[in-house]
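As you look at this complex, bear in mind that one protein chain is not there, while each of the others sits in place.
Labels run A, B and C following the written order; every chain starts at residue 1.
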Amino acid sequence: MKTMTMAEAIAQFVSNGDTLVIEGFTHLICFAAGHEIIRQGKKHLTVCRLTPDLIYDQMIAAGCVDKLVFSWAGNPGVGPLNALRRAVEQGVPHPLALEEYSHFGMVSRFAAGAAHLPFMPLEDYAGSDLPEVNPQIRTVECPFTGKQLAAVPALNPDVTIIHAQRADKEGNTQVWGLLGVQKEACFAAKKVIVVVEELVDTATIRKDPNRTLIPGMIVDAVVVEPFGAHPSFAQGYYDRDNAFYKDYAEISKDTASMQAYLDEWVYGVPDRATYCQKLGPNLDKLLAKQQLCEAVNYGY
Amino acid sequence: MKTMTMAEAIAQFVSNGDTLVIEGFTHLICFAAGHEIIRQGKKHLTVCRLTPDLIYDQMIAAGCVDKLVFSWAGNPGVGPLNALRRAVEQGVPHPLALEEYSHFGMVSRFAAGAAHLPFMPLEDYAGSDLPEVNPQIRTVECPFTGKQLAAVPALNPDVTIIHAQRADKEGNTQVWGLLGVQKEACFAAKKVIVVVEELVDTATIRKDPNRTLIPGMIVDAVVVEPFGAHPSFAQGYYDRDNAFYKDYAEISKDTASMQAYLDEWVYGVPDRATYCQKLGPNLDKLLAKQQLCEAVNYGY
Amino acid sequence: MVTKTRCTLKELMIASASNELREGEVVFVGIGLPNVACNLAVRTHALNLTMIYESGAVGTRPERLPISIGDPALVTSSLSICSMFDVFNYYLQGGRIDVGFLGGAQVDRYGNINSTVIGDYEHPKVRLPGSGGACEIAVHAKRLMIVTPQSLRAFPEQVDFVTSPGFLQGNHSRQKLGIPGAGPQVVITDKGIYRPCPETQELMLVSIHPGIGLDEVRDTLGWAVRVASDCSVTPEPDEAVLQVLREKLGSF
Partner (left out) sequence: MVTKTRCTLKELMIASASNELREGEVVFVGIGLPNVACNLAVRTHALNLTMIYESGAVGTRPERLPISIGDPALVTSSLSICSMFDVFNYYLQGGRIDVGFLGGAQVDRYGNINSTVIGDYEHPKVRLPGSGGACEIAVHAKRLMIVTPQSLRAFPEQVDFVTSPGFLQGNHSRQKLGIPGAGPQVVITDKGIYRPCPETQELMLVSIHPGIGLDEVRDTLGWAVRVASDCSVTPEPDEAVLQVLREKLGSF
């Protein structure tokens, strides 16, 4: 049995100086884990993700992060990540090192890590200046055609945290809707924390094994945390809180407003359940309508 | 609309001399397509597959095949493929060239083909004699660690044929149960034929888009052919005809018995529907029991 | 020269971009105006356009205009949802994308795009979001479309940083590097429409929006632009198209 509270999971599996991944491409971003990392005051993290968004921005503002590895850093459709910009442009709260790829490069790094290959070839970056500013983007020659391809190194995080719709107590995790790069990020990691909306019986998992994205055998902790992805969304559970993403431009506009937010919504609450109570009816408005798929027959 | 009969699909998309793949790992092997290829007397094919089994054996016996690219050739749990052995050991009905890998090598070849990469690196073959007898198994040096890895070339078939549970008329294809290497084999191919147990509305596909293994945009023909995988199986539709696999040792034991089988069950029937009528109650015994999964909510 | 137009310049950009999409094509949809243009095309002249979002939604028909590239409305109407590994490996690098659609903070004379930094990389004046999928879309899409508002700052002669390759230094330098896609075939701004010169690949003005003067075009471009001999005025969208845009997709 791997179930534990978020506080326990972060305390046990995330250490100062770790290379950490909280993956999720728009869908299923685990804000609850990021907030707990801030509360526990983790330091000197190298955080990696295709799309560092609001939660990484908050972790940067809170001083948890020394280095960011990424491919697109912004508040999608709204604007820049202000805390990230303050760190890069002004060294506030302290300087932040950047290592940047494109999405395909990051996906390939996770895939190499998952497959325990030291690198992955890809056809990319020709004509781009990215390899000039990142010496980790190299080339490899095809032993059959002589063609030069780009190559990126494996990324093997110390810890990967993902959010999912459901899992059993051993961490067999089912996801539907957008899948992002979560499978590769988990298989690449030394430790995996899965945070779910719902804990289900193993029998439920076995009834539809094609939905299992992450097998329990690679999972170290299962945290049951309803609404743990808010303001991101969980297909079938709640919609994205688009208003919050817009408001975040104002929330993060300077260090004072950012600190006020952290004080109220992160340091000021002990856990996600309290955060949800505090949100109250705003959360109810996001609840998903029912749109069930059809069952398929697995019999033989 | 891409729906057509098997005879039309094979006539239109499979040419003499083609590199052809009928994939399926135990599950969803399209015997119906192989039989139609035999009936249409296709010649000089290079056939590729991880596990050439009874249907490739019959195609070899019928003289359709010049070369086999594979990783495991046998009748699983029963014994050797007799027509294949006659071709290799005695040149009957004509000599057969072999190019062999391991499963991982074949999977990597399809993945490279699907990703339009000229090769794929893998950690394999160290200490094995396989690279000595197959010059297509080479090495590549990691540009980060200097480590020597194995490399296999992309496999891009002219045609890939797969069997599946269901598709819409544009070829959006859903599969559950064992998935094999079908996705990679389809994306690697220049032309794709999908053979299905059932044609469904596009609305059914859109209700559960995570089940779609093959998007219609890469599919050229959709053939609706119930029981088209027999004696292989289709999860949720019918079980494997294990008795037939056992009987096949006797059926294929010499050229005369093999020819008698082909005469009766391939040349002697115009299509799969007639084959099924001829099987009659033997087919009914294989029908799947109902074991439905639970529906999940896709709402937001 | 001020002409009364029925639509806003943003609407004209969207409609012009939509017009570039052909029925049956496969388009890799970016967020922002490209998203609107694609969703307009499937509701007007390209009913069988296959829209792919980098989040893994393939063949989607969202009932609401997706707010982000990973909106849940993309999922419930998709023909397929696949992992991002599949999107980049099998769809994009696999050569399955006809049209890529990008914006960018800077676009230069040869259609190179910068979405990384303004100024020096190590000490940037402005740190931008970075490539995302843009670099590989620019490399692999069979043809590329760029949609972005025009200003002197946004259209320098040479971008500060090449995030996504256009025609590089022109004169077939892109082709010589063996980059698979054909590069930017059209750039649509709020002033006009540009296409690459077949010989030099320099962007040429081929169409000017109604109400925009040639001086305004020249004052907002970082190089002395060539004007195609058959340069025309951009046609305004049909009333029916405008109606679909406004009623189904919003005000722009």
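Criterion: contacts are C-beta pairs under 8 Å (C-beta built on N, C-alpha and C of every residue); 3 or more make two chains touch, one makes a residue touch a chain.
Remember, predicted model here, so these are calculated numbers, not experimental data.
Engineer: For the chain that's been dropped from view, list the shown partners it touches.
Structural biologist: Looking at the complete complex, the unshown chain comes into contact with A, B.
Engineer: Which of these, B:Val14, B:Val47, B:Val107 or B:Val140, touches the one chain of the complex that we don't see?
Structural biologist: B:Val107
Engineer: With respect to the chain omitted from the figure, which of B:Phe233, B:Tyr261 or B:Tyr275 is a touching residue?
Structural biologist: B:Phe233
Engineer: Of the listed residues B:Lys2, B:His27 or B:Lys191, which contacts the missing chain in the full complex?
Structural biologist: B:His27
Engineer: In the full complex, which bits of chain A touch the chain not displayed? Write them out.
Structural biologist: Answer for chain A: residues 111, 114-117, 172, 183-184, 187, 202, 205-206, 209-210, 212, 215-218, 298-300 touch the chain left out.
Engineer: Can you name the residues of chain B that touch the chain not displayed here?
Structural biologist: Looking at chain B, the ones touching the missing chain are residues 25-27, 50-51, 70-74, 76-77, 80, 84-85, 88-89, 100-104, 107-108, 111, 122-130, 133, 147, 176-181, 183-184, 233, 235, 239-240, 242, 245, 291.
We take it that only the chains that are shown with their structure count from here on.
Engineer: Which chain has its Cα centroid closest to the overall Cα centroid?
Structural biologist: A
Engineer: Taking each chain's centre as the mean of its CA atoms, how far is chain A from chain B in angstrom?
Structural biologist: That gives a centre separation of 38 Å.
Engineer: What whole-number Å value describes the gap between the mean CA coordinates of chain B and chain C?
Structural biologist: 40
Engineer: Touching two or more other chains, which residues of chain B qualify?
Structural biologist: 116-117, 210, 298-300
Engineer: Of all the residues in chain C, which ones touch at least 2 other chains?
Structural biologist: Chain C, residues with two or more chain partners: 57, 72, 75-76, 81-82, 89, 93.
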